[in-house]
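Shown here: the complex without one of its protein chains, the others still in place.
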Amino acid sequence: MKSTLRKKWMTTFILLLVALLTLSACNTPAPAPAPTPTPTPAPAKLTGDIIIDGSSTVFPITEAVAEEFRKVNPDVKISIGVSGTGGGFKKFTIGETDISNASRPIKESEAAVAKENKIDFVEFKIAFDGLSVMVNKSNDFVDSLTMDELKAIWNPESTVKTWRDVRAAWPNEPIKLYAPGTDSGTFDYFTEVVNGKSGAVRTDFTPSEDDNVLVQGIAGDKYSLGFFGFAYYVENKDILKIVKIDAGKGPIEPTFDTIKDGTYAPLSRPVFMYVTEKALAKEHVNAFVKYFLTDGTDLIKEVGYVQLEESLYAEGLAKLK
Amino acid sequence: MILTNKDKMKETPSELVIHALLLVTAVLSVFITLGIIFSLLLNTLQFFREVSIWKFLTGREWTPLFANAQYGVLPLITGTLTVTLVAATIALPLGLSSAIFLSEYSPPLLRKILKPTLEVLAGVPSIVYGYFALNLITPVLQRWLPQTEIYNAASAGIAMGIMIMPLVSSLSEDALSSVPLGMKHGGYALGATKLEVVRSISIPYAFSGIVSSFVLAVSRAIGETMIVTVAAGARPNMTFNPLGSVQTLTAFIAQASQGDNAHGTTSYYALYAVGLLLFLITFSMNLFAHRLIQRKKEAAAS
Partner (left out) sequence: MRNPISYNKRREFSNKLAHLLFATAAFVSIFVLVILLSDLIARGSRFINWEFFINFPSRFASKSGILPAMLGSLWLVVLTALISIPLSISAAVYLEEYAMENRFTRFIKINISNLAGVPSIVYGILGLSFFVRTLGLGRSILSGALTMSLLIMPIMIVATQEAIRMIPASLREGSYALGASKWKTVKGIVLPSALPGILTGVILAISRALGESAPLLLVGAFSFVSTLPKGIMDSFIVMPIQIYTWMSKPSADFRDLTAAAIMVLMALLLTLNMTAIIIRNKFQQTYE
């Protein structure tokens, strides 16, 4: 009697183990339905790792490009983190990543760290972003804000607590603030342009390096206010309301055109990709960057950002030698 | 002479080797504890070289990632307390009531359904409770109490309460089942109703076990990370208002590790200081809870 019982659980146990092991051994290739731009196929089968980290603003572009690139080069392993522009640079400048996404140019202090660690890198401009200010969809009183009003709300010594503090006609409700965190390039850029100094800001807002979290926050709070990259507005148009910005020439709404021709100022800015020389020397990374600057640019508009002039991409391609 | 498994036996050299290997694996656990304490302590000491302990424990502003960084941990503590209080308000009464029902009132068939349900609830991953809080609880709260922010302590607290309720229930039920039948029957013999037996006999007898289950559940709530990271917010706020956005100790640790602070900065060490604080709080609570059970076992054995 006991021996049959023993046989029973022995078989169950072994079957379980075998099942687990076989599953882990099998490696199903992923068939991908391909609608968007059929990329020019690479000549040989490329393999290798690419480690990317940095700006949450730039992430949607890199994600899209990586996804399309993978269809042609399935053996190139691309991992993308979202630590923020600053967070990305911290890893980039000590050699932990190959590519750093940035929504602002690299700081001198960061470049110095890279030099110290003998990391040479190349800067690529990849797109234009119109940093957008957002309120809740059901907000019916805010149509535009002036740069001065933005400063009044966001500066470090701000005494603004309610919407009425900004304009007397507005409701006496507390403003719920959402913004990218201190590791974000968007944060650096906004504080520099609005408050005059990068990093100077009041401290009672909800920060996140992940712009999606901010979208959710603003979409869920009736009296909220926040800012992030234009692409995140485009993707979530139905739950957000965009605010026109008045920099002295009247309220301008961020659109593809106003961002491209610069009339949406001063919140239009270029976003970047930084690649280490060491990584560029590798064939698969080189191919990825090349793809980014050629076929990949088609994806920029789809994601919600604005393409640069062709000449600028050609400049970038030239750096790939 | 009765041989027990603890008596020394003659061991061949190969047996001694096995004995030694097994000993090593058991001692490994001690090394793990030491590792935790060591890695936390070392970096925390570095932290306190730059921020005074007094300021850390009594300061009211927690802004480690900003330019003019403040390192007062109280907002994180009030955040943790607010969420935990909401969770306890739900889990402790519900858990204890479930335990009483299951051990004293429930017909066996019902118990066969309820116990597995509780086990399933206990096995649901915390990220799923985070989803529950953000997508199911927050909208309902916002409809009934419009001043509820989208990231708030109450949603996280409610979800957490449901998550730890099975723990309270099963531990309390164990405690209640250990009440000697003779005592209970004595009560019934005197004409007491079930409620009276429970109130006057079972609960007082199982009291230390029940309290221990409460303490363990609360300790679990304090140490929980995913629910609060997803639903409670990232804005350290020194308030007990559950409808507002707060940040807990655990949520800060999760947030600080994402942005990856540079090695050697104060904000980097802040992560370890908060980790150590969290560890000490939960450790002392667990120790207390286990002592309670231990003392009860000793009292019962004597």
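All chains are identified by letter, namely A and B, in their written order; residue positions are counted from 1 within each chain.
As a working rule, a contact is a pair of C-beta atoms (placed from the backbone, for glycine too) under 8 Å apart; a residue touches a chain by one contact, two chains touch by 3 or more.
All of these numbers come straight from a predicted model, not from anything done at the bench.
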| item | value |
| --- | --- |
| Displayed partners of the chain not shown (whole complex) | A, B |
| Residue among A:I78, A:V194 or A:I300 touching the omitted chain | A:I78 |
| Residue among B:V73, B:V86, B:L141 or B:M165 that touches the chain left out of view | B:M165 |
| Touch criterion as defined above, residue of A:T146, A:N212 or A:N286 at the omitted chain | A:N212 |
| For chain A, residues in touch with the removed chain | 5-6, 8-9, 12-13, 16, 20-21, 23-24, 27-28, 30-33, 49, 51, 59-60, 63-64, 66-67, 70, 74-82, 210, 212-213, 215-216, 219, 235-236, 239, 303 |
| Footprint left on chain B by the chain that the document does not show | 2-6, 9-12, 14-15, 18-19, 21-23, 25-30, 32-33, 35-36, 39-40, 43, 93-94, 97-98, 100-102, 105-106, 113-114, 116-121, 123-128, 130-132, 134-136, 162, 165-166, 193-196, 198, 216, 219-220, 222-226, 229-230, 250, 253-254, 257-258, 271-272, 275, 278-279, 282-283, 286-287, 290 |
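We adopt the following convention: only the chains that are shown with their structure count from here on.
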| item | value |
| --- | --- |
| Centre-of-Cα separation between chain B and chain A, whole angstrom | 36 |
| Touching residues (chain side chain B, partner chain A) in the complex | 61, 63, 65-68, 70, 138, 142, 146, 149-151, 233-235, 237, 245, 258-262 |
| Of chain A, residues touching chain B in the complex | 82-84, 86-87, 90-91, 156, 176, 181-183, 199-201, 203-209, 213, 216-217, 219-222 |
